[in-house]
Each structure stands twice: as C-alpha cells, then as structure tokens.
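The complex is shown incomplete by one protein chain, all other protein chains being positioned as in the whole.
We just call them A and B in the order they show up, numbering each chain from 1.
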Amino acid sequence: MSDSTNTESGPKTPTGDDWHRHSRRERLARYGAVLGTLVILAVAWRSMEVNYDYVASAPREVGDLVARMYPPDVAYTTEIVGPLIETINISILGTGLAIVLAVPVAFLGAENTSPNRLTYWFGKFIISFTRSVNVIIWALIFVVLFGPGALSGVLAIAVRSVGFTAKLIAEAIEEIDHGQVEAVTATGASTVQTFVYGVVPQIKPAFVSVATFRWDINVRASTIIGFVGAGGIGVALQTNINYFNWSAVLTILIAILGIVLLSEGISAYLRKKVT
Amino acid sequence: MIRVEDLEKVYDSGDRALDGVSMEVGGNEIVAIIGPSGAGKSTFIRCINRLTEPTGGSVWLDETEVTALGGSELKQARRDMGLIHQEFNLIERLTVMENVLSGRLGYMSAWRAFRRDFDAEDISRAREVLDRVGLGGHENNRADELSGGQRQRVGIARAVIQRPKILLVDEPTSALDPETSIEVMDLLTEIAREDDIPVLINIHEVDLAVEYADRIVGLSDGRVVFEGTPEELDEQAKDTIYRGGESREERDAAAEARDANAGGSDDRDDGLPEDVTQRTAREG
Partner (left out) sequence: MATHSNPEYDGEWHRPTAFYNRYVKYAVYALIVGFVLFSIWDLRVSLDRFLQGMSAGATLVSNMLPPAATPSQFQLMVRGVVESIVMSILATAIGVVVSVPVAFMAANNLAPKPVYAVGRGIVSVTRAFHELIVAIVMVKAVGFGPLAGVLALSFKTVGFFGKLLAEEIEDIDVGQMEAVEAVGAGKLHIYIFGVLPQVIPRVIGLTIYRLDINLRHSTVVGIVGAGGIGITLLNSFQKYDYQFSSLIILVIVCLVIVGEVVSAYARRRVQ
C-alpha cells in the first residue's frame, strides 16, 4: 500500500471535489484494523488493573532514582574488576562450548548432511527448543543442578546458544557448492581430506561470523544471569540494588555499557576480517 | 591407457544416459567426445572415475578394473586420473597454491593436509606447473579473485600435479569466451604431448574438436554413433550424431511442415549448438 501517488486505483466517485487515497473497501479495512488495534490496546490496558497513582508517579520515581545514582561511585570501580572479568570469561567459555555442541547438531539439522529424516527432525528439534527457552530460564535450571556460580552460567549460555549457532551453521552447510567437494574427491583424497578441503573452507566464514556475533550477544546475557546466581557482574548488580547503593549501581551500569560496546566493536572487526 | 567396455548408466529416474559405450584411449592421443546435449557426454566422463556410479559394464585403467574397486583402492585409482571440470570447481576461498596442491592430497595424511604441511617437492613442482600454465606469481591469490580463464588454468594445474595416467576433461571451454577457449585447448594439447599422456575430452564445440583432436567419438542417446579422425567427420556423420540420421534438408522440410501445422511456432528442439548450425549453413 505504499503507492502514495495513486493514479490507477484512484477515486471511485466521479464528482471532482470528493477525493480519497483508497477505494471504499480498502478504507473500511484500514479503519477496521486501526479500530481493532485500539480495542486490543484498551482491553490490554484495562486488564493490567494499573494503579494510576503509580503511573503518575513513575516519571518522578525514575527521575529520583537517576538523581540518587549520580555521581557514580568511583571508589567502587576496583571491586567490580573481578566480576567483570568473570562475566567476559563466562561469555567466551559459553560461546566456545556452544560452538563445539552446535557443530554436530548443525550437521544433523542440515538437509544435505543429515543421515536420515529422523536425525534431521531431531536436529531441528534441538535447534528450536534451545532457542525458545530464555537464557535466564536455562540459568535457573543449571543453578539447581550445579549450584550457584559461574559454571552454571557458562552452561546456561552454551545451551541457549546451541540452537542459534547450529541453525546458522546448518544454513551455511545447506548452501555448499557441491562441485568443489566433488573436485577434491576426484583427486583421490580421503573422506576426511575432502571434508577439510571441500567443505571447511566453504563454511568457515559463516562459522566465524556466527561465533563472534553470538559472543557479542552472550556478553550481554552474561551480565544478567547473576540475577539467579549464575555468576558474573549480575550478582554484584543485584546486591547493590537490594541495598540501594545507587551510586555503585551506576558504576556497574557504566562498566557494563563499556564491555558491551567493546565486545560489539571487537565482534564487528573480526567479522570484517574474515570474509 | 583407459579401456571402457559396454558402459551403462541408468539413473534412478529411469533415464538411460549410457547404453553400452565402449572405447579405448591410450598413448598420447587426444580423443574428443562430441554430441548433442543430453547425449550422455558428461555422464560418461564421470562414470570413468566413478563420481557417478555406472550401472553396468567396466572401466579399465591399464591392468586395473576401476569398476571393481572399493573404498581406498578406488581413491588410489582416482589419483591416476586427472579430472578437469566444466565449472572449474576450484575451492573458491583457498589460495591458488592450495588448490593446485589439493591434487596431491591422495599422497598425504589427513593431519598434514589439515596443517597445509605439503612436501617441499610438491611445492616446488606446483610452482613449476603454475609457471607452465602461465600463472607464476599468482600462488597467493585466492581462487575467487581470478578470471575464468585463469581459474581453468588452475584446474588444469591441479590435475597435472597428480601426475595422472590420463586427463579426463569435462567441457573445459563451455564457461569461457572463444579466445580463452583456444588458449586452454592449446595448453591441454601441449601437456598431452609433453607429459606423454592421453586426454579424453568432452566438448560441444565441434570446430574445436576437429581442430585439436586426433580422434573424434560421436555420442547420441547414450550410444557411440561415430568414431573416426577429424577428416572423417563429414556432413553425413554430423547428421548421424546430431539429428539421428536425418539430413539437414530433410530436417528442415519436416520442421517447415510442423511449423505450418502449428502456426509458425519457433520450436527447434534439435539439441544442436548454435555454432554448429552456423558452420553447417556456411559450408553447405
């Protein structure tokens, strides 16, 4: 419906002073859609049973909070170095483990390499299931299994990332140019060699960009899994919030902003390097 | 020397691509296989090193029955047959050097292959071969940076460095312009003479076949319908290969009659390449 000039499907009424952008049916459909959206919004709002006093005071409360945060607690900086490093460690190990787990899943979930229909659907199932459960839920589960700490965080990040990573690698595998594989076979190379020369170079760019991209996402995820006890800077953040140490909270938030922007930069640089 | 006996290929779809093809190629002769598209030319080449599995008949490389080999023996036999592909099939993201040396993979362990730990002898030979195909100094270029003609030269170098007993060439010029095609054909002929190996080449451009081949085999519907020297490939032979025996005049008359019936539809499904049509028209 992007035709704003509208010459062909123009006015249906012949009288010159009555012009509309759309035909009557289109207009009705539009009004219906807008009305429907408004009704849904109204019903949604009503069902929240919002206390309007809270809503009215929300901007002031948020402003108040920001005011109490400033200035950041500079002295606290030294204490968060450890948790920050742990956060980055969790993101790296989680991503690394995810890749190791994702490779076999990707070969199962790619139509041209999966041994049969059953394994194909099994691969697809792992991909969509691990992707659909949020990292914080995985963290909850792993904290129950392995106790609080970074190990649970690593596993949560890894399992959550398997589906995403495997899906993209599987897509790269499905797009392989079979001619190149065949050419290596024709030289009398063994199966492993054919894989190393015919397949690996073709999926390597996808592999590297998926890994760095996912690592970037995982740095963000590692900052919050501490809320359920799975290690990283999130533990310190939650503690300080519970004790209303707002200036320390701001220090942590700035630190998080720093590592997130840094990881984004590194990941973008690496992806550009490997094409 | 390669000997093919009664080779047959029936695809799962029921298509009979090869229907008892026999031939022998040896010495340092260049044998060209011509025929309309769909005649089974590519299938034939691919059945020789069993990239496509034949459903009947046998292939012999010297005293070895290639069609009877399994697993690692087949891989060994493949090392002795250099294949040059229609679409080059280089490993696009690897360097020219790696592409050429991939021809030596059959002679090294998987671990060394993974580490790109090639024999010094292979490396110096690769440089020599690259020089020979006119690509000296390009060894560190990635294959996807090269032009079509250069890629096909890398493809030839990859086959040559295998030290094959025969070169199998599948439509080497179909993705190249006419000038580059001639360069590539010159190069292939030179290699056959210098390395003293036979070349079995599958080609749809009849004039190239006539110019470069010592012997021409005509394939039609999966059968050998012509075999002889380029001089023996006359109009009648071409009619046999491309039109199932009908002469050009008969064919045209039939087509006209059909066109008249169908109201002048331009339907010329004779599988005849454009350049052949022009040639025959010119000569006739």
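Everything below uses one rule, namely that a contact is a pair of C-beta atoms (placed from the backbone, for glycine too) under 8 Å apart; a residue touches a chain by one contact, two chains touch by 3 or more.
Worth saying up front: this structure is predicted, and the values here are computed from it rather than measured.
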Fill in the blank from the handout: The one residue from A:Leu84, A:Ala150 or A:Ala206 touching the chain left out of view is A:Ala150
Fill in the blank from the handout: For subunit A, residues touching the missing partner are 1-2, 4, 40-41, 44-45, 47-48, 50-51, 54-55, 57-58, 61-62, 64-65, 85-86, 89-90, 92-93, 96, 128-129, 132-134, 136-137, 140-142, 144-147, 149-151, 154, 220-221, 223-224, 227-228, 231, 234, 237-238, 241, 244, 249, 253, 256-257, 260-261, 273-274
Problem - Hidden partner interface residues of subunit B, rising order - result: 95, 97-98, 116, 118, 120-121, 123-128, 131, 139-140, 163, 194-197
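Convention: only the chains that are shown with their structure count from here on.
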Problem - Sites on subunit A touched by subunit B in the complex - result: 177, 179-180, 182-190, 192-193, 196-198, 201-202, 204-205
Fill in the blank from the handout: The subunit B residues in contact with subunit A across the complex are 49, 51, 72, 75-81, 83, 85, 87, 89-94, 98, 102-106, 110, 113-114, 155, 158, 162
